[in-house]
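Taken from a larger complex, these chains appear in their original positions, while the remainder are omitted.
Chain IDs A, B, C and D follow the sequence of writing; residue 1 opens each chain.
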Amino acid sequence: MTISKTPKESFTIMNELVLPNDTNALGNMFGGRLLQWMDVVAAICAQKHSNSNVVTASVDGVSFKEAIHLGNVVTLEAYVSRAFSSSMEIYIKVYAHNIPRGEKYLCNDAYYTFVAIDSRSKAVSVPATIPETEEEINKFEGALRRRQVRLVMAGKMKPEDASELKALFVVD
Amino acid sequence: MTISKTPKESFTIMNELVLPNDTNALGNMFGGRLLQWMDVVAAICAQKHSNSNVVTASVDGVSFKEAIHLGNVVTLEAYVSRAFSSSMEIYIKVYAHNIPRGEKYLCNDAYYTFVAIDSRSKAVSVPATIPETEEEINKFEGALRRRQVRLVMAGKMKPEDASELKALFVVD
Amino acid sequence: MTISKTPKESFTIMNELVLPNDTNALGNMFGGRLLQWMDVVAAICAQKHSNSNVVTASVDGVSFKEAIHLGNVVTLEAYVSRAFSSSMEIYIKVYAHNIPRGEKYLCNDAYYTFVAIDSRSKAVSVPATIPETEEEINKFEGALRRRQVRLVMAGKMKPEDASELKALFVVD
Amino acid sequence: MTISKTPKESFTIMNELVLPNDTNALGNMFGGRLLQWMDVVAAICAQKHSNSNVVTASVDGVSFKEAIHLGNVVTLEAYVSRAFSSSMEIYIKVYAHNIPRGEKYLCNDAYYTFVAIDSRSKAVSVPATIPETEEEINKFEGALRRRQVRLVMAGKMKPEDASELKALFVVD
C-alpha cells in the first residue's frame, strides 16, 4: 500500500444539472438531494485515496449558505482532508452556476467521514495524507478538532480527553 | 401563531423499502440515500411544527452505526427537539427491519436544522418547544450545546462566548 | 407461528412529498404514482402481519375522490383487514395535507390483496385477524363480500355460490 | 366532437424493460410498479378516445396471475372498453416476454376508469364506444356490470337498483 497521498491525488469533481424533481415549491433545490450528491462525490474521492471500497461513517458541519435554483449547474469538489488509520475525512465545496447569467457562487460546504473496507466489510488501513496548499494544511489541522467534536458529542470521548478542543476554550 | 408545541405534535414517521438502486456493490444501503430520506422526514416534521414552508439550514452529528441491507424496511422517526426563533433542530432516529427474520435495530441518528420561511423565502418565527418525555428533555437541553458547536466550528461564534460548551471543558 | 394478530399490529404509516414528476400538466398527482405508494405501504403492512415475504395478488376498489397537489404531504395508513389462509386483504386510507394552509383531507382509499410466500415463492399460511375497533370490525365483515365480488367478476366463483354477496340482492 | 369511436381508435401499446429497481428480493417485478405502468398506458388510451386531458377515477379487478422477472420485456395493450358520459373504462392486458428463451405469456389484466376534464378540471363529455370484435363486445357488455359493482361496493348505489348485477344472482 502507498504510505501517503496528497489531497490532489484524491481530488474529484462532479457536475450536475438541477432538474424539477430536485426542487421544492419555491423552485429551490432540496437539501436532501444535495446531501446525496455530496455523498457520491465523497465516496469516489475516498475510493481514490484508499483504493478500496468505502462506506459513509458520519456527516457533520453541512451548512446551506445560499439557495440553488432550478436549471443551475452544480459543481462539487472534494478531497481527503485527513486520514486516520482506516477512516478519511473528506472536505467538500459546492458551487452553483447560472451560466447564461454568468453567475457562480459557493453555496455549501461539508465534512463527510468514510471508512475503507475489504470485501467482507472489515475496516482496512488507508494511506496518510500530506497537505500541500494553505487551505489543505488548514483543513488537515482542523480535522483533529472536528474529530474530537464528533466523539465528544456522540458520547464516545470525555470532554477532558479532547485536548485539541479543550485548548479552544481554556486559555490561561 | 401557536405560542408553543410539544415534540409529539411534530412527530413524523416514514417507512421505506431498500431497493437495488439504494445499495452498493456489497448489497448495503448507501449513506447518501439515507441522508435524503432523513431530509424528507425532517422537512415534513418541521412543516408540522411551524405550519410554514421550510428549508434545510444545516446537518450535523449523522453517525452510521449499523449497515442497512437490500430488502430491509427502513423506519424513520423525527420530532422537533428545540426551536430557536425561526430555526428548528430536528432529531431523527432510523431503524432497519428484516421483517421475515424478526430483526429490528437502531442503525442511525442525526440532527437536521431547518428554517421556516414565507413565500418570499424570508425567515419567519416558529412556536417554542415544550419537551415532555425524558428523551425529549434530554434532547432539548443538548440542543443549545449542539448549536454552539455548529456556530463555533463554522467560525460564527467565538469559543469564549459558547457558554454551554465552555462549561463542558472548564471545570474549576 | 402466531395464531392471530390484531390490525393494530400490522398498522403502517408512510409519509411522502408530492414532487414535480408525480404530477400532470394541471399540477395534480398522477393516479399511477399513488397506486405504487399504496403497494409499498401495503407490502410492508402484509410483511408485518405474516412475518414473511409477500407478493401483490389483486387490487380493487381504488377510488380517487379528491385531487392531490404538488408540494402536498401525502400520508398513507394501512392495516390487514382480514386474512384468508395465505392471503391478506389490506385496507389503505390516503390523506393529503397542505400543511402551511392547515388543510388535511381523505383523498383515496383502496383494498390490496397480498399473498405470503416462502423463499421458493410458495404460498404459506398467515395468522388470522382479530378486529377491535368499529371500523376494523366493519372492514373485517365486508372482506368476505369483497372477496366474493373478486372471484365472481374474475369468473372463478359461480354467482349462486357467493352466499354473502347473494344475500345483498335476494331479500325475501 | 366525434359522436362515437371504436376501441381500435384508442388502442395503445407500451413496451418496457424490467430493471433491478422494479423487482423484489426474489427477482420478481413489484405489483406497484406495474400498477403505475398500467396507469400511464390507460391515460394515453383515454386521451386518444376523448381528445382531452384525463384523470384516474378508479381501479378495479387487477389480478396478478403470473410473476414477471428481471430482464423481461413487458408489453401493455389497452383500449376503451366502454364510455359513460364523461368517464371511460379502459381494459388492459399485460404480457411478459423472455425473448432469448422465446417465452411470452399473459400475466395480468385490469380495468381502469378515467374521467375526461377540461383545463379547469371540470368533467367533459366523451364519444360513445362501438365495439367490433367478439372480445370488445364482451368487455362492452360486462362494463355495465362492473360499474354497478363499483357503485354498490362504494355505497353509492343500492343493491336493488343494480339491475344488471342483480340478474346474476336472482334467477327465478
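Keep in mind that, in the parts below, a residue touches a chain if its C-beta (ideal position, glycine included) is under 8 Å from a C-beta of that chain, and two chains touch if they have at least 3 such contacts.
Just so it is clear, the structure is predicted and the values come from calculations on it, not from any experiment.
Taken as a whole, the complex in this structure file is built from 6 copies of one protein sequence, with 4 shown in place.
Assume only the chains that are shown with their structure count from here on.
The chains in contact with chain C as well as with chain D are B.
When chain B is fitted to chain D on its Cα atoms, the angle of the rotation, on a 0 to 180 scale and to the nearest 5, is 120 degrees.
The mean-CA centres of chain A and chain C are about 43 angstrom from one another, to the nearest whole unit. Look at where the CA atoms of chain A average out and do the same for chain B: the two points lie 19 Å apart. Remark: chain A and chain D have CA centroids separated by 50 Å (rounded to whole angstrom). Annotation for chain C: residues touching 2 or more other chains are 40, 43, 53.
Pairs of chains that satisfy the touch definition comprise A-B, A-C, B-C, B-D, C-D.
Note for the complex: chain D touches chain C at residues 24-26, 28, 30-33, 35-40, 43, 53, 55-64, 67, 110, 117, 119, 121, 145-146, 149-150, 152-154, 159-160, 162, 165-166, 168-171. In the complex of the two chains, the chain B residues touching chain C come out as 12-17, 40-41, 43-44, 47-48, 51-53, 73, 99-100, 102.
On the chain A side of its complex with chain C, the touching residues are 20-21, 23-25.
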